[in-house]
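Yeah, one chain of the complex is gone here, protein chain that is, but the others are all in their spots.
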Amino acid sequence: MPFQPLPDAIRALVHDGDTVAMEGFTHLIPFAAAHELIRQQRRELTLVRMTPDLIFDQLIGMGVAKALTFSWGGNPGVGSLHRLRDAVEHQWPRPITLDEHSHAALASAWDAGAANLPFAVLRGYVGVDLPKVNPAIRSVTCPYTGEQLATVPALRPDVTVIHAQRADRAGNVLLEGIIGVQKQAVLAAKRALVTVEEVVDDFGPRSLNATILPAWTLSAVCVVPGGAFPSYAQGYYRRDNAFYLAWDEIARDRDTFLRWMTANVLDKTAEDFARHRRVA
Amino acid sequence: MPFQPLPDAIRALVHDGDTVAMEGFTHLIPFAAAHELIRQQRRELTLVRMTPDLIFDQLIGMGVAKALTFSWGGNPGVGSLHRLRDAVEHQWPRPITLDEHSHAALASAWDAGAANLPFAVLRGYVGVDLPKVNPAIRSVTCPYTGEQLATVPALRPDVTVIHAQRADRAGNVLLEGIIGVQKQAVLAAKRALVTVEEVVDDFGPRSLNATILPAWTLSAVCVVPGGAFPSYAQGYYRRDNAFYLAWDEIARDRDTFLRWMTANVLDKTAEDFARHRRVA
Amino acid sequence: MTPATPTEVMTVVAARALRSSDVCFVGIGAPSAACNLARLTHAPGITLIYESGTIGTEPQVLPLSIGDGELCETALTTVSVPEMFRYWLQGGRITVGFLGGAQIDRFANLNTTVVGPYARPKVRLPGGGGAPEIAALCQQVFITMSLGARAFVPMLDFITSLGHGTGGDHRARLGLTTRGPTRVITDGCVLEPDPETKELTVTSLHEGVTREQVQAKCGWPLRFAPQLPTTPTPGAGELEVLRALHERTDRAHRGSPS
Partner (left out) sequence: MTPATPTEVMTVVAARALRSSDVCFVGIGAPSAACNLARLTHAPGITLIYESGTIGTEPQVLPLSIGDGELCETALTTVSVPEMFRYWLQGGRITVGFLGGAQIDRFANLNTTVVGPYARPKVRLPGGGGAPEIAALCQQVFITMSLGARAFVPMLDFITSLGHGTGGDHRARLGLTTRGPTRVITDGCVLEPDPETKELTVTSLHEGVTREQVQAKCGWPLRFAPQLPTTPTPGAGELEVLRALHERTDRAHRGSPS
């Protein structure tokens, strides 16, 4: 049975120094699991996420990460991620190494990781500067047309953490809506942890092609209602856009940020935090 | 508006000498469209299909094809495709060139075609003979690990023909169940023709991630109830396994085959043929 | 009705350039407003695609992020992000892509990565996201940006996405068959690449804006087209629809139940 309390699952599956992917493309971002990482003071992580978003701004600001693989590091529709900027521009609270790509490249790298290939090929990076600063961006020649195409190493993290709508009693997990790269990220990882909104006896009638991760692809399933807040879970609660707007002020200043993290994360539980969500 | 009668669509979209893919992995095989190709006496086609199945046995036996790209050419669960064998072993009714791959390779080649890449990479063909007889199977070296991996050219046919459950009034098409490689085959093709069981005013409530091909990806949508018989359309009618068993006798002998094709295809319409299907 | 603000003009001009047959890869901010304005006015058949995977969205409220629930709920369908980038963008299915940036140069190359050197940036910007491949793979690209000497610069600190490179047939020499940026829509004027040199050229000035005002907000000596018409002004109908859209949006995002 893969069901475990979140603190136990984080303790068992995520170790200092691991490469940890936490995916969810705007939707289903696993905030509760990230907060648990912060409470357990995990250190020296290489974090992987296409869109770092507030979840990695918090992890980076709390000093959890030594390196970051990403493709777009802003607060969507709002502006900067101030904690990410502070780490890159002023090495606060510690220096961070960047492994920067484009969305197309990381999406392809996830696909390649899930497919157990060592690299992905894409029509990408034509005429731009990123390959000059990231030596992981290389190329291959098509054995048929002679064309040069860009390559990116497959993503194969130690652990992937995602949030999903629900699990059945057997521990199979169903996602729907904006599904992002989560299936790929789970299948590409050595270990996978999923937080879910609820457990149901049976998924019941569903699309024949529903996005379901069988229990045997997962290391742990943790029931954490509201575990994606202030992101959202389609069918459960809405994205808290007001919070995303408010974060700009909270994260701009180091002390304000630390006070907020202490009051809302370090001194609190996942249940406390999730209480703020608004039902869809 | 993409809706057209099937004979008009075949006439407009499929020309002598074209490379024509007709996909559907056991489920949703576009038999009605193939029969129309036979009635219109299309010639010199390069046919593409992972599993030739009865549909290509019929096309090949009627002399439509000069070449075949495929990965498994049997009558599933029954035995040989006698018309395919006769063409390969005795050049009857005409010689046919084979471009043979494995399922994994062609599935990857469809994926690459849909992704507008010139080739696909796979962990395939290790220690086997097919690369010795098919020069299209080559390799690349991973720019990160130095591993050698097999490659296959992307599939990019002139036309792809598929069958699907239903279209809405705008010509968007929905598939469900065993969806095979149909989405990839449509997106990889220059032109795409879809036959559907029915047209609905609106798809109504559906999975947020339903497999839907937008109207603007299709050249023609033809309403042909029963268009996949003796294959099946999940939710409409069942696979006619008894017919697949009976085909073994029909196709074994050239004359029996020709008589059957004349009586059931050349002298008949799509409606006549589809009348034999059994509701699910 | 109050007259159109410069930003509103920018949005309306961008919207008018879209047709019902277009398939747009929509970004957040001005592009999203322009694409949805087009959909709600003269281009009802337009297909809007957001990089989160939503295809054929019809939001009643502008999304704050590219992955708001509204986009998914109103979409024809939603695909995975690898599929979106591999089959739909790289697959060549997008007719118009929208981009913006922190910096633009005279050949419509864009920087959204860093101000200063990459290794020790003065300002770390969000990065490329979808931009490098949107710029290369959409049939054409529209850029919306407000004028300003810190944005319209003679030399980019970093080329995040390719416009016309160093001009002329640079894109073709790199193997690209797409048109690249075909117009840059600002709050003061519209610029289009010269057919030969591909240098951005002012092709219309918004009502009440002078050449000198535009030049003052651009870091390189601007070329102006010989014929320099006034950009057609937004109509009352367009403005009404746009303002209602923004009003609904603000109400929704500030947290009061909509």
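To keep things simple, chains are lettered A, B and C as they appear, and every chain counts its residues starting from 1.
We take it that a contact is a pair of C-beta atoms (placed from the backbone, for glycine too) under 8 Å apart; a residue touches a chain by one contact, two chains touch by 3 or more.
Everything quoted here is computed from the prediction, not taken from an experiment.
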*Which of the visible chains would the unseen chain be in contact with across the whole complex?*
A, B
*asked:* One chain isn't shown here. Among B:Ile38, B:Val78 or B:Ala170, which residue touches it?
replied: B:Val78
*Out of B:Phe229, B:Tyr244 or B:Trp260, which is the one that touches the chain we can't see?*
B:Tyr244
_I'm checking contacts with the chain that's been left out. Which of A:Asn134, A:Asn209 or A:Thr269 qualifies?_
A:Asn209
*Name, in rising order, the residues on chain A that touch the hidden chain in the full complex.*
114-117, 172, 183-184, 187, 208-212, 214, 216-217
*Footprint of the hidden chain on chain B, which residues?*
25-27, 50-51, 70-74, 76-78, 80-81, 84-85, 88-89, 100, 102-104, 107-108, 110-111, 122-130, 133, 147, 177-181, 183-184, 232, 234, 238-242, 244-245, 278, 280
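As a working rule, only the chains that are shown with their structure count from here on.
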*Among the other chains, which touch chain B and chain C together?*
A
*Taking each chain's centre as the mean position of its Cα atoms, how many Å separate chain A from chain B?*
39
_Between chain A and chain C, centroid-to-centroid distance (C-alpha), Å_ = 28
_If I count partner chains per residue in chain C, which residues reach a count of at least 2?_
72-73, 78, 86, 90
_Numbers and ranges of chain B residues touching at least 2 other chains_ = 116-117, 208-211
